[in-house]
Structure formats: C-alpha cells, structure tokens
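Here the complex is missing a single protein chain, while all its other protein chains stay put.
So, chain A:
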C-alpha cells in the first residue's frame, strides 16, 4: 500500500454551458497522501472528484493515475471509490444489500461477499444495522454505511465529497478523528473535499484552496495558513478571517499594498501602536473576539483571551506582531 494511487491533474478545464467550473487546474496528489480540496460552494471541488472518478469528461487537460493517462478508462476500471455528498445509498436495499451491491456486480462468491461485507460493517461500527433500510438510519450512520461501501471497493484512491457536511457539530468532530485514523490505517490515497475551513486545517496532509475553478494555493495546512499566497486564501482560511488593511494606514506600509494580519496576531497592550474603539465583544468562552474600529474607520478583528476585560465603547490599544504582517499587491492580490 501507499505505492499506488498517485494522481496528477494537468491543465484540466471543464465548462458547463457558460459556467466555467474548472479553469486550467494543475494538481499533484502523492501516493498515500490525504489531499483536502477546500473552497467556497460552486468553486469546482465536486467537479474535480467527478473527473478523477471518470463520471465526467474534461474539456481539456489530462488526468494521470500512477503515470497513466486514464481519459479512456471507464469509471469502474479506475479503482476509485467515492463517497458522495449526500451518500447516494440505494434506498431499496438494506444496509447489507448496499454493502453487497458492488461485490455482487463483481461476482464475488456469495459467502465470501457476505463475510467481507460484515467485516467492513464491523470495522465502521455499523454491524447491528445490517437489516435496516437507509431511511431508518441516522445521518452519522449513513455516512459510515457509505464509507463501508467505499472500503469494500478496495480502491487505490478514495474520493470523499464533503463526507462530514451533513453531520451535526459534535458528531462531525468525532468522525473527523475516525476518518483520519482510517486513512492512517489504510494508507490509501485520498482526495477529500470540504467547504469548511476548519476541516481543511485538521484533515489532510496538504490542502488545495480553490476559487471559481482555479487553484489558488497548495501546501500543508499550517503553511497555507501562515503564508497565504493571495488575499483570497488569506480571507478564506481562518475564522474570523484575516484583517486586510490598505497600505499607509494603521499597519503602515506603502501605497499599492494591502497589509494583512490575523486576529490572533493583534494583542491588547497599553503601549500598543494602534488606538481603536471596541464595537462588539463576542465572548466565546475559551476566547473573546473583539470587533474594533480605528480613528480612520479601519475595522480590525482581534482574538483575545477569555475574560479580557474590554467593553464595547472603550478605547484600547493594539500591538501587531511585526513578524506576522502579510503584504499583498493591491492590484493582483498576490503575496509580496
């Protein structure tokens, strides 16, 4: 394992009518890696998965798996398993029937198929649901059924399309860890799609940030967070998003630049260089988010400790961490 499943996308393009879903996408996924595609809704994430799976054809460009061009390979010969956004479980089959579906199609012997389906179900903790129908299970259980079904495909590549999107917050947190553990166990190349920036930070060896069909940046999550390649990435990763201020204003810098600083890189400090008025204090328990405004109207979001003592209407001083100020070109939005 870990030897197969390297994916390479070369200048992939796909349009639907006048909508450009993918615009010249280059991406390399290493064998055994978990790659997370993140971007706002409609940025082309699902389209990339569908092209890799062979469910759709690119207008231009190539898809290479282990160095082989797979354009002419039909979906079922590509050895990919997909977990769809809404799971796409067969509603007329029981959970067991859903797991057996692919094995039956591939004519695996009945007792062997049964054994494998049951062991996959055990592995994902849905062993006692086998006789239920999908509409008799919860969202989290459906997600596991879909994963078990993918597991039985024994693919060289897993494609997961927003697998956690339909789960509620606590379950999402727990399942995130399970997904990571499963990937570590299997060591199979996985492309995981999400529109949730927190998920992109925690899942995946590397993330690729998409916007309107273009890849903006690829790299390990922390690196993308620390050194966003442009203003879109800076604004998309991190919550609350990075403060972006025109050059020459409170953060200094020259005209033609946009300066960025993350809320956690601004500290409340009586000796700070920036004087602002606190508009709103959002006490989140473990931390406080201050929405503030400078004398020239510049809005700055600050991440402070819990019980930081600031009150709305108060004037406070902020100290930016000079090492963590980002510079972007005002024209192109690129990092400088």
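General remarks:
By definition in this document, a residue touches a chain if its C-beta (ideal position, glycine included) is under 8 Å from a C-beta of that chain, and two chains touch if they have at least 3 such contacts; residues count from 1.
In this text, contacts and distances are computed from a predicted model.
Note on the omitted subunit: UniProt lists it as "Carbohydrate ABC transporter membrane protein 1, CUT1 family", one of the names in "1,2-phenylacetyl-CoA epoxidase, subunit C", "Heterodisulfide reductase subunit B", "Glycolate oxidase" or "Carbohydrate ABC transporter membrane protein 1, CUT1 family". The chain that is not drawn here is touched, among residues A:57, A:76 or A:299, by A:76. Screening A:67, A:91, A:170 or A:285 for touch with the missing chain picks out A:91.
Checked against the hidden chain, the listed residues A:44, A:102 or A:253 yield one contact partner: A:102. Even with one chain removed from view, chain A keeps its contact list with that chain: residues 50, 53, 55, 75-76, 80-82, 84, 86, 88, 90-92, 101-102, 105-106, 133, 149, 153.
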